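Removed: one protein chain of the complex. Kept in place: all other protein chains.
Showing chain A:
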Amino acid sequence: MRIEEHPILNFKRGKKIRFFFNDQEVEGFEGETIAAALHAAGVKSLSHSIENHRPRGLFCAIGNCSSCLMEVNEEPNVRICVEELKDGMKVKTQKGKGDIL
């Protein structure tokens, strides 16, 4: 399923682009969020809880809840539910709280 309607974001679908999820090439569309592209690709586990490392999925989808924090182009703690997908982006599952050095 592909997310096409969102209460606060506009999803204007552009051309098909490619990006990387944990070094694997995935397809998405210009104009959608990283979360929307991952969801369409069947990726449901986005981050892990700090204490018990339980998987966390898409929850608020409006940039509030921190359930979808991932590493994007080596920047940790990106809220991928409100971050627009770009061609060639490197999206990775984040380990721990994020290394900023």
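Basically, contacts are C-beta pairs under 8 Å (C-beta built on N, C-alpha and C of every residue); 3 or more make two chains touch, one makes a residue touch a chain; residues count from 1.
Note that contacts and distances are computed from a predicted model.
For the chain that does not appear here, its UniProt entry gives the protein name "FAD-binding oxidoreductase", which is one of "ABC transporter permease subunit", "Multisubunit potassium/proton antiporter, PhaD subunit", "Dihydroxyacetone kinase-like protein" or "FAD-binding oxidoreductase". Check A:Arg13, A:Arg54 or A:Lys97 against the missing chain and you find that the one touching it is A:Lys97.
Screening A:Glu4, A:Glu27 or A:Glu75 against the full complex identifies A:Glu75 as the residue touching the chain left out. For chain A, the residues touching the chain absent from view are 50, 75-77, 96-101.
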